[in-house]
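For reference, the structure I am asking about is given below.
Of the protein chains in this complex, one is absent; all others appear in place.
Which chain is which? They are A and B, in the order written, and residues in each are numbered from 1.
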Amino acid sequence: MDLTRRALRAAAARPRVLPAALPGGTPARLEAERLLRLRDWPVAATPAGADLLLVTGPDCPALHDPLARLWGDLPAPRARVHAATAAEVASALDTGRERLAAWSGRGSGAQGHAGGNDRVQEPPEGGGGHAHGQADDGDTGTGMPMPGGLPMAETGPDRDGLALDRLHLALGPFLCDWPTGLTVRLVLQGDVVQEAVCEDPAAPGGTPFWSGPWLRAAAGEPVTAGAAARHRAAATCDSLGRLLAVAGWPEQAVAARRLRDGLLAGAPAGALRGPADRLARRVGRSRVLAWLTRGIGRVDGGRTGGSAPAGPPGADGDATDRYRRWLDRLGRDVRHLDDPAPLDPYATESPRGPWEPAHPPSAALLALLPALLVGAELAAARLIVAGLDPDPEELAGAGVAPRG
Amino acid sequence: MDTTDTVLLTVLGVLALAGGVLVFVLDSMARVTFALLVSLACSGGVVTLLGLPYLGVVTVLMMVMEMVIMAVFMIAYMMNPAGLMPMSMLHNTRGALAVSAVLFAALTTGIFAVPWPGREGRPPRDSTVQLGTALMEGQMLTMVVLGLVLLSTMVGATVLATQRGRYDRFGDDLDRRPARDPVGGGVGR
Partner (left out) sequence: MVERGPWWTVAAAPLLLAALAALAVAADALLAARGAGRPVTLTAAARPFLALPRALVAGPRRLPAPDLLLWRAGVVTVPVAAVLSTLVIPFGNTVVADPSVGVVWFNAMEVTTWAALWLAGWGPNAAFSLIGGYRFLAQGLAYELPLMFALIAAATGAESLRVGDIAAAQQGLWYAVWMPVAFAAHLAGVLAFSFLGPFAHPAGRDAAGGVLGELSGPDRLLLQAGRWLWLASGAAMAVPLFLGGGAGPGLPAWAWSLVKTLLVLALLVVAARRLPVVRPDRYVELAWVVLVPLTILQVLVPALVVLGR
């Protein structure tokens, strides 16, 4: 018994955290990522590999159900904490660790009641969709007992003309290295996307974090170009961190996120130029990464009459072109961190593209997704989303539908 | 052959047989495949113990790869999605039973009816060298022909199975670069 307690306490020194970011809580998410990095608490990719469910951001009733399922899938010992704002994150993490260290199995019968047959109609979730069926009706109607109560998969023609099983899988709203609040419903054959539908992102309240300076400047508040450059550089680093994590390059993903945290913490420009240039050199000049992302998610930005889907000029080219443009912009931005001139929100590009109040740039990026995802393999699909990195908060902030 | 070898031989032989029986008893395609793999790996062990280590270990090596690839194709093409639905592995039970009974009887009769030769000479110090010499000296022509036949069969089967040919990939004049593929490859042809 004593041994168990000691093992629990030892394990609680390094809890594995499953972060669940709610829409509208970007500062809390960023603070959580920073603290987890500094404390060396690993970020789990699925409930199975996690001890601590860390919910960040303001409460969002629309996401209660997926959150409850995520929580139900965490194996014991486990703890769940919620940090609504960035200031609460540190204490929430401490609370979580204490609960894990003092875990006694009380009220833990949990795991399982959410893992049973009620998962037939699996709503969107981060952890793992199940390999079987999930046909929409949930019952084949034959009266045959189905293994695990899961419906049979239905077949459909695949790209080679074979009839193969179709798997309905939802990416998001809680998935690691994924835009907050976004849900994409996929129909997969093998790991090839046959159909993709973007759901309307869960609506957050308040102003979107990343385009904040542009919104404030448009509303007439004084915002300096330097502050906007710092904000945009941080946004770029956040997107790069996601893309590099999805591309399986944790070393550089951490470097990008460290730079982002430095930018947001207001580090002096001189201290940031070195890391920014190093990131641009290591990632931008990496032939391997360019080889791996070549031709993925090709968008026609209106310059050529190719067969690729048309999109905004900022999204032109393939994934390689896009992350190289991010790195170029990052290099320019870190050289203008102290620019005292006022920000012209319409002349200066916002993090996701030129700012228009009625048509936030993320709406165009989201509208691009379905056409780009169909035909891609799952790994490429993740790279496409991470390489465009739309920010669903912008849509809710502007009050527009995603297909705007 | 000492006692350890005899015990191992017996255990592996029984395991191989049990794996073989499980192939027909189990009702999941994945489990059946890996029961067959256990059976074949144990046969590899038996061959090793009988003094042919190269053949034995290579049997294990090849069978692991083959069974996994086989599992992939069987599960991809069967009507039972993803193989979790219990299904019987027995088809045409009466005919199969008759065929296997006759075969078993014939083989068993053969074991007892054939006048087995007595041992002459000594086993080679290294059976792998002997095997290599046999394949690459005495039977070289056979092996070369066999290798070519196998290769051309594989290439032919792949060509027949592929829906898209080079004209689909490279265009009517075979001059489209890069090729039009659903997913780009790594060399950029």
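In this text, contacts are C-beta pairs under 8 Å (C-beta built on N, C-alpha and C of every residue); 3 or more make two chains touch, one makes a residue touch a chain.
Worth saying up front: this structure is predicted, and the values here are computed from it rather than measured.
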Residue, one of A:Ala62, A:Ala84 or A:Cys176, that touches the chain absent here
A:Cys176
Given that one chain is not shown, which residue among A:Trp210, A:Trp249 or A:Trp355 touches it?
A:Trp249
Across the whole complex, the chain not displayed is touched by chain B residues 28, 30-31, 34, 37, 53-54, 57-58, 60-61, 64-65, 67-69, 71-72, 82, 84, 126, 128, 183-187, 189
In the whole complex, what residues of chain A lie against the chain that is missing from view?
4, 6-8, 10-11, 13-14, 16, 37-38, 40, 44-49, 51, 73, 75-77, 111-112, 115-117, 119, 126-132, 147-150, 167, 169, 175-177, 188, 190-191, 244-252, 254-255, 258, 286, 288-289, 291-292, 377-380, 382-383
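As a working rule, only the chains that are shown with their structure count from here on.
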Between chain A and chain B, what's the gap in Å when you average each chain's C-alpha atoms?
45
Chain A contact footprint on chain B (complex, rising order)
76, 81-82, 84-86, 163-164, 182-184, 186, 188
Touch list for chain A against partner chain B, complex
131-133, 146-148, 150, 152-153, 155, 159-161, 164-165, 192, 291, 294-295, 375-377, 380
